[in-house]
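And then subunit A:
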Amino acid sequence: MGSKQRWIAVAALLACVLLAFAPPAVAGKKPVKIGVVLPLSGGFEIYGNLGVRGAKMAVAEINAAGGVLDGRPLELIIEDNKTDPKTSVEKAKKLILRDKVVAVMGPVSSAARDAMTPVAVKYKTPLLYGIDYEGGVCNRYVFLYSAIPDHDMDKMVPYMGQKYGKTFYVFGYDYVWPHKMTEAIQRNVDKIGGKVVGVEYTPFGVKDFTPTIQKIAKSGAKVLMLIVPGADGFTFIKQFTEFGLKDKIKIVALASDENYLTALTPQQSEGIFTALPFLASLDKPEAKDFVARQKKMFGNDVVVTWATCSHYGLVMLLKKAIEKAGTDDREKIIDNMGDLTVTVGNGPETMRAKDHHMILNMLIGKFTGGKLVVEKDLGRIVPSDQCKGKDLQ
Partner candidate 1 sequence: MILSIENLHASYGGSLILQGVDLSVRRGEIKALMGRNGMGKTTLLKAVMGLVPPRSGRIVFDGRPIHGMDTHRIAACGIGYVPQGREVFDDFTVMENLRLGVLRNPRGRRDIPPEIFDYFPILDKRRHQRAGSFSGGEQQMLAIARALAARPRLLLLDEPSEGIQPSIVDQIAATLKAISARTGLTILVVEQNVDMILELAATCAFMEGGRVVQACDVDELRADESIMACHMSV
Partner candidate 2 sequence: MWDIGIQLLHSLNYILVLVLVAMGLVIIFGLMRVINMAHGEFFLLGAYTVVLTSQRGLGFWPGLVLAPVIVGLVGMVIEWAVIRHLYHRLLDSILATWGISIAIKQLIIIFFGPAGLMIKPPLPQSVHILGLVYPVYRLFIMGVSVAVIALTFYLFQRTDFGLGARAVIANRDMAAALGINTRRMNRVTFTFGSALAGLAGAVMAPLMSCDPQMGLGFFIPAFLSILVGGAGALSGVLVGGAVVGGGDSLISFLFSPVTAQIVVFSLAIVLIRIRPQGLVGGRRHE
């Protein structure tokens, strides 16, 4: 490696750096940019991909119908936060400062959302969150198209307690969402006079859950509240099934959706419960239509779940807010985002102005025979005020 080649290598590297700093070129009619920070790797990628497909369909439909503010098209700029809070912060800053987006959509984990919130507040850009979470966020710059314990746990725990027994075991990831959901579960279990016989948290990436499965089997619990979504959750359910415990102990898998059908065998997913505002198999015209449109756009074997609907709904709300505000000024968009209603996959869903939370129609779903079907339609549920009377700061 003579020194001449080294000089060429050094020159090439420096050229790359200078090239990289060149400002991006400006396109035709100025698009209204929406930033997307979702996990496309690192553990929660199954939810990230769903969110991206929901947002893409909404933007395509809006642009086909003439875009917003006299013909300006919407444009999605998608960033992968690798399921990690630190990357989420970096990507959010990049979208706001460099790409000058009017709103940032995402992420998935509550950890990443809490990390991104100060960035949204500092740079005065609305953060549109579309994943079910533990509730309690009350922030002018954060909008939550999410089911919270008022929607799911308050209904699920009594239902399972009455049907299968009042002893519960909670097993979840070791971060804020599972910890807060455990509190909600504990509250509801106490209300129905049941007992939480064990709680355990696990880091990401554990490959063998035998010790935990052992403890659950020994605890005598009748219902397991599993708060380990994504790849590690599949590993757990697979091993739980192999130990033959699935028929003795019922599993409620939080945030589980149609993705579980492709990842698990029918035998492994059999008998698992979930609570969601939308199921692909829901027998309602708007549900069938939504699934059909997704299939037309992304192919017949595309997975369509609640996360697709929630991100589709967020884009629709944003469009309505921009139209009402008549400008792409972020503060005005925020002021007009409240008390808007959209119908996506399961009846009208309203974004409340007072706490930026949703009024949703809820379903209890059950995995059976390799399909996710409606076990019980809970109808319209109005959650408690997440700001508890204080105004949005």
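Candidate entries met the following condition: all candidates are chains of the complex that A comes from, given by their letters.
One rule holds for everything that comes next: a residue touches a chain if its C-beta (ideal position, glycine included) is under 8 Å from a C-beta of that chain, and two chains touch if they have at least 3 such contacts; residues count from 1.
From a predicted model like this one, the values you see are computed outputs, not experimental measurements.
Engineer: Which of the candidates 1 or 2 touches subunit A in this complex?
Structural biologist: Spelled out: of the options 1 or 2, subunit A touches 2.
Engineer: Mind listing the subunit A positions that touch candidate 2 in their complex?
Structural biologist: My answer: residues 40-43, 45-46, 174, 200-203, 205-208, 210-212, 214-215, 217-218, 230-232, 234-235, 238-239, 242-245, 263-265, 267.
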